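What follows is subunit A.
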Amino acid sequence: MTSKDYDSAMLREIRNSVAHLNSFNATQTFDYLASCMPPEEIAKYRRVILTGCGDSYCAGIAAKPVFENVESFKGTGMLPGTPTEALRNIEFTRYYNTYRGWDFNGPNAYRTLVCAVSFSGGPMRPREAMARINAVGGGSVAFTGNNNSNFAKEAKWVVNYNMAPGEPDVPQVRSYQASCFSLMMFGLYMSYCKGQMTRAQADEQRLAAMQYVNSFSGKVLADIEEKAFALAEKWEAIGVDLMDFVAEGADYATSFFGSAKMVESFGGLTTHDDAEDWLHINYFNRTPEKVGTFIIANETSPSFGRDLETIKVMVDVGRPLAIITDAEDISVFPEEATVFQLPKPKYRWANPLMQHIPMDYVAAFVGLMRGEYPYRRNQAPHDRDPHASRFIQSKMVVLGKED
Partner candidate 1 sequence: MFYSETRSIQTGKNTYHDITGDMKEILEKSGVKNGLLVVEIPHSTAGVMATTGHVEAVRQDLVNEVKRLVPSRINFLHEESPDDAAGHIKCGLFGNSITSIVKDGKMVSDGKLGYFLMEYDGPRARKFVVAVMGE
Partner candidate 2 sequence: MDRRDYENSLVKQSKVCQQTVEAVMNNIDYQALGEVMPIKEIFDAQKIIITGMGDSWLAGVAMKPVFEAVAKVETDAMRAIEFSRHLSSKQLGFSPNTPMVIGISVSGNPARVAECLQRADHYGANTILITDQPNSPSAQVARHVLHVGLPEGTPYGPGANSYIGSLVALTLMALRIGRVKNTISQNQYEDMKKAIMDYTVEVCAKMESFADQAFELAQTWKDLKAYDFIGDYADYATAFFGSAKVLEAFGGYTTYDDSEDWCHINFFLKHPETIGRVVIANSDTPSFNRLKETMAAIEKLESPCMVVTDADKSEFPASFNVFTFPKPRYFWLAPIMQHWAFDLVADYICELNGITQFRRDMPAFDTEIGKKRLRGGTEIVIV
């Protein structure tokens, strides 16, 4: 069997990811974003909160550096971006408190912009986020593929993905990429509206991101597929039954996302942590030879040095290890590890757009190898909540202005 003998809706999404982002890029122009939320509105906001559930929360973590404009203020004399937080949806809607200045009769509240992400628009919690920020007078933007959802209707502004509907029951790759990309472009748009970068800089950064995406086409993606297939076969052969994901900063989004794909695709156990805390906690797993470990160690990341040290310990303790990296010289990694050497983006915030691909492939292949149906649909006991009432029918609670 080779990887080409396998096919599934998820695999088709991964194989089409470059083409998909290209067509998505064509619809999410800065002019389109300006038609969603006018520049004079967006320029008012001094704090941004990115939120969503599951994959959408990950998209927020991935896009945060773009809102903070970490790349362009260095050495260019431009201003840093808007202070931005990526929050778990429940933490924003139920726990985000007034101590952040929300009780100063307004200014901080009405200068906070909440960008909530939900591709389907179905879950209650993102809608609750929109209602909550509206209740204190702040700004609400819905990022969604469903313009008619109650979630979109709750928001003051809507960024619609205008994407054709995908196949049913797929662990989502397409919508995650769209959410990341859309939020990132919105971050660039916000930065140039606020004068933190020029329009030319924003265009240049978008172009660089697309160049990075396109560098995955053809043989590069096919090679990743082969390598991921071999990895999936190897890990199935040694009986990997827990997967551990390690990354820091915006790359944490990728590792969290990757872990979710494993759960969705074949129900596998996963856990995730950063490279420092991993040494304190997850290091102690009793059966290291059965814990498939992914670490994202990008040369462009400020914690690359610590990643290398952690990788040494991982190999030393006997973990089956896969490294995802944008490093040009991969001789720094131990031979025992499977290294996915990915193209290096000009701006490091673009990494989360594509670096999840190896994990997605592993998720898809292992799912097919085990004959697992995504989301355990129509199987006991998971069929006891067939319409996902656990998050669609959840009660909406809007915390208003407290003191």
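Keep in mind how these were chosen: all candidates are chains of the complex that A comes from, given by their letters.
Heads up, the rule we're going with is that contacts are C-beta pairs under 8 Å (C-beta built on N, C-alpha and C of every residue); 3 or more make two chains touch, one makes a residue touch a chain; residues count from 1.
Treat the numbers as computed from the prediction; the structure is a model and nothing was measured.
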* **Among 1 or 2, touch partner of subunit A in the complex** => 2
* Asked: So in the complex, which bits of subunit A are touching candidate 2?
  -> 53-55, 57, 68, 70, 73, 80, 83, 88-91, 94-95, 97, 99-101, 123, 125, 241-242, 248-250, 259-260, 263-264, 266-271, 274-277, 279-288, 301-303, 305-306, 309-310, 312-313, 316-318, 372, 375-376, 381-382, 384-385, 388, 390-391, 394-395, 397, 399
